[in-house]
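Every protein chain of the complex appears in place save one, which is left out.
Per-chain numbering from 1; labels A, B and C assigned in written order.
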Amino acid sequence: MSYLYQFCNNFSFLILSAIGLSIIFGMMGIINLAHGEFIMLGAYITTFLATAGVPLPVAILIGALGTGVFGFLIDRLIISHLYNRPLDSVVATWGISLIMCQGMRILFGSSIPGTSTPLGSFSIGDGKYSVYRILLAVIALLVVVAVYFIFMHTKIGLHARATMQNSSIASSMGVNSNKMYALTFAFGSALAGFCGGLYAPTMSITPDIGSNFMMESFVTVIVGGTNPLVGTVLSGGVLGLVRSFLEMNMGTFAGRVGLLVVAILFIRLVPKGFSGLVDNIRKKMEVKKHAKN
Amino acid sequence: MSSETNEKVLLELIKVSKQFGGIQAVEDFDLKIQKGDLHCLIGPNGAGKTTVFKLITGQYPVSSGRIKFKGKDITSMSASKRARIGMSIKMQVPGVFEELTLRENIRIAAGNYTNAADLDAETERLIKLVKLDTIGNPPVRNMSHGQQQWLEIAMALSSNPEILLLDEPAAGMGPEETAFTADLVNELNAQGLTILFIEHDMDFVKQIARNVTVLHYGKKFAEGTVEEISNNPAVKQIYLGNV
Amino acid sequence: MRWKKLMAASAMLIAAALTFTACGSTGANESGSSDSDTIKIAVLEDTSGDNSLVGVQKYHGAQLAIEEINESGGILGKQVEMIFSDCQSNNNVYQEMANKVILEDQVDVIMGCYTSASREAIRPIVEENNALLFYNNQYEGGVASHNVFCTGAVPEHQITTLMEGMIKEYGPKVYIIAADYNFGQISAMWVEQEIQNNGGELVGEEFIPLEVSQFSSTIANIQAAQPDVLVTLLVGTAQSSFYEQWGTSGIEGCPMASTVNIAQGYEHLRFNPPALENMYVTATYVEELDTPASNDFKDRWHAMFPDEPYIGMEAEAEYTGVYLYKAAVEKAGTTDVEAVIDALESGEISFDGPAGTVTIDGATHHAIRNVYLFKCNADHSLTLEETWEAVKPDWLSSVMGIDLRVEAPNEQYTPLD
Partner (left out) sequence: MRKTKMQFSLGSENIITVLLLVAGAILPFFLSTYRVSIFSYFFTSAILGLSISFIWGYTGIFSFGQAAFFGIGGYTYGILSKLFDNNALTPVALVAGVALAAAVAAILAWFMFYGGINDVFVGLITMCFTIALSTFLGQTAGSEWKIGDVSLGGFNGITKIPTLYFGSYKCDKVTFYYVTFLILAAIYIALLLLKKTKAGYSLLAIRENRTRSELFGYNVPKIQVIVFTIGGAIAGIAGVLYAAWGNYITPSNLDLSASTLVVVLVAAGGRKNPTAALIFTIAYSIIANTLSSSGSQYALVILGLILILVILFVPNGIITAAFDGIDSAWRKFTGKKTESEGGETA
């Protein structure tokens, strides 16, 4: 039970912190080094609203939306000039993260009062568990399902997938790839903000809060590969398991370093991450199906 | 197999197969290229021609089968090693360094095979060979498509290869450029270079090739001289609407 | 054609050389004209970057003290000039700035450093140039340097007192969670030692990397061990997320004991109650300390910095550090480094400040201070539970046998060695 709870915790943390980054990386090939700061922005907006009396769920949603809008503006102002220049975008997003982090500090000081974690706890046997933590795991799953739905069952999702596959062909079919990229970036940012909002009540709200998410989200995306859905979910699952196991048995240091070692070995063995692995398996299955028919 | 035929065979593919994920790109493919041959590989889009080239040059490992070059098994040899023992390729998408100049490109290719002292002379020799010695030293991206193709042939020749693989040497060229390319290929072959090339354009094939192998769905479909193949009704069948 | 280019080149050379020397000579002139009309105090703190939560407070503390001193006539009749550098929570910047203020500005004393790493970064520079550093900060203890005075709290102040009180009050089973770096590891070692001295039992211990902000596995481990007292030696903004997560885990009845929270990072104001309920902390100063001196200090502080969110023990230490330096210079009658060190080692330098009387212990270069045990209530107000007066930082002298008045090894010793 305790393991399961730990796993849920790690899984939801990895998924929620990585999915925004993963969508931007998968669709646009851009490594967003300001991802952590987008999470921070979401957390700030949420916390401000919640302390002003807005109900927490609403505050979280507005936090996500606000971060999405901010992401859209950043895209129009800066990132849109850097499509197809992924390495330059690394530099630019690093600059953005510097400005956001220190800007927040100048505007609101080194720390703002937080909100409490809602919902209390429940106990099974000897163990006590936070309800909100369980809720986070549920939300992580819902987010995955929602993203899946958007990508697979909406027109925008179709266009997005087409752009991801081949932007020139997609644009020849009438998809405005610039618009797709802008939307993707905004969507990824909104998910980052959502993550920030969700974790805001559990953390100390400071301008450098984003760095708490950076390593985990990057490792998840590395191991996941370019497919924001399949890759992120699988790598979140596997890494969550590895980490829970190491943390429960050997402490948080082992958990942290273990995560990195797994990531390094994984890329070496499966360079395209889980996305590549799944693609291969899927192709094999299809061929077998053909053979049977 | 007698040792006599072995000596004449420069390149040999024996039951070569390649799968990607679950897709069978090339299946049980046999091919023998004699020394001095001017051999063409044809087939409809997606037949696996470029894959065969990549298997020969070592860009892809084979899934099964063997590849022999100069009588030696090179199946598990690295691409760069194959290049160093006498195998050169001009790729389908021009494999030239667009941001560099004409001469820098040649130097990159020749640098691996030529002493520093002789590099300038060798560069000029190769440029002359493909008749690009009249256009100065422009950055490659300012050169015409045809000129880029010829440049790549010159680069491929820098290793003094025994076999030259050309992936669609005349693709995207106008009639004049095509004719020039055909002359160039014939001239190189006349000097004793074995050439294996991929081509779509049957007219071009007829102008230069001696022997032709037809590839269809990753398998050998037919093989023979140019005349035999161009009169083969089954080959015409698979090519209808595809040329 | 070539000659023209060469001429242009030489013109550029001259231009560039001029720029270089211009940027250099401003500094050179400054340092050359080190006038003796003022006393220069360098303040190296982090007002940006990860450590600015405390860095800004400390900077303000130095500002307030210097302004007060100047208003009341300065030191030895000279005005005090503050040279402030923002070290951006970056040890490299500390090194650059320490070099600058010592070699170029030729300051009389340096006040500052927050992390032990930043102090160790500049300590060799200070020692090499025989400069003077006041490290006004709580830390893990053990610095024995001729040129460094540590005016903040050390384990002798906080841990001995804390563990004595906690085990007596709540029971022998102690669980330690500590930041996985020098401060945490050394403090944990002190706690272990005090557990033994007080007949307690260590039921679990976990060291947590500084970047960790998710604690569910840690909390589960603590829960399984069922301690009577949980000692939290967590630092940094990431780790401060522990309390919210602990508070909502539903575990009740296990008090927390800390030497670093509340007094330093004012977690009790940053988190919504009751996350820190039932936390005990030994501090050399907190804003809530209700004495006339403390209240007066707070009024003056808020008059100068009305928006200050909190005045913690590091801020008080920085403020006190400046006054201790003033006392030492006045006793020495000069700002000459050796003379000032002699004065500080005399054992007569003390300051009656907001935290009570603070005296420099000559043998160890550390401060003799009052220690207060506070309890954090459900509404996050603090209650003073116990006071120990004039606690001596005597580990270096009594255990390690060091007397800096006789010989200075210029090392940092730890109980890990």
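In this section, a residue touches a chain if its C-beta (ideal position, glycine included) is under 8 Å from a C-beta of that chain, and two chains touch if they have at least 3 such contacts.
These figures come from a predicted structure and were not determined experimentally.
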Exercise. Quick one: which shown chains sit in contact with the chain that's not drawn?
Worked result: A, B, C
Seminar exercise, completed: Given C:Glu104, C:Glu164, C:Glu205 or C:Asp403, the residue that touches the chain left out of view is C:Glu104
Problem set entry | Candidates C:Gly141, C:Pro209 or C:Gly356 - the one touching the absent chain | C:Pro209
For this session: Pick out which of A:Cys8, A:Leu82 or A:Leu229 touches the chain that's been left out of the picture.
Result: A:Leu82
Seminar exercise, completed: Touch assignment to the omitted chain, from C:Asn91, C:Thr357 or C:Asn377, lands on C:Asn91
Seminar exercise, completed: Absent-chain interface residues of chain C come out as 1-2, 4-6, 8-9, 12-13, 16-17, 20-21, 23-25, 27-28, 31, 47-49, 84-88, 90-93, 95-97, 99-100, 102-104, 115-117, 120-121, 123-125, 128, 180-183, 185-186, 207, 209-211, 410-412, 414, 416-417
Problem set entry | Touching residues (missing chain, whole complex) on chain B | 57, 59, 78-81, 83-84, 88-89, 91, 95-101, 103-104, 107-109, 111-113, 116, 119, 136-139, 142, 155, 158-159
Exercise. List the chain A residues touching the unshown chain?
Worked result: 29, 31, 33, 78, 81-82, 85-88, 90-92, 94-99, 101-103, 105-106, 211, 214-215, 218-219, 222, 253, 256-257, 260-261, 263-264, 267-269, 271
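Just so it is clear, only the chains that are shown with their structure count from here on.
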For this session: Would you identify the chain whose Cα-based centre sits farthest away from the centre of chain B?
Result: C
For this session: Between chain A and chain B, tell me the centre distance in angstrom, where each centre is the average of that chain's C-alpha atoms.
Result: 46
Exercise. Roughly how many whole angstrom separate the Cα centroids of chain A and chain C?
Worked result: 37
For this session: Could you give the separation in Å between the centres of chain B and chain C, each centre being the mean of its C-alpha atoms?
Result: 72
Problem set entry | chain C-facing residues of chain A, complex | 2, 5-6, 9-10, 13, 102, 105, 109-117, 119-123, 126-130, 132-133, 201-206, 208-209, 211-212, 215, 244, 247-248, 251-253, 255-256
Problem set entry | chain A partner contacts - residues on chain C that touch it in the complex | 48-50, 52-53, 56, 180, 206-209, 211-214, 216-218, 220-221, 223-224, 237-238, 240-241, 244-245, 247-251, 267, 269-273, 275, 307, 309
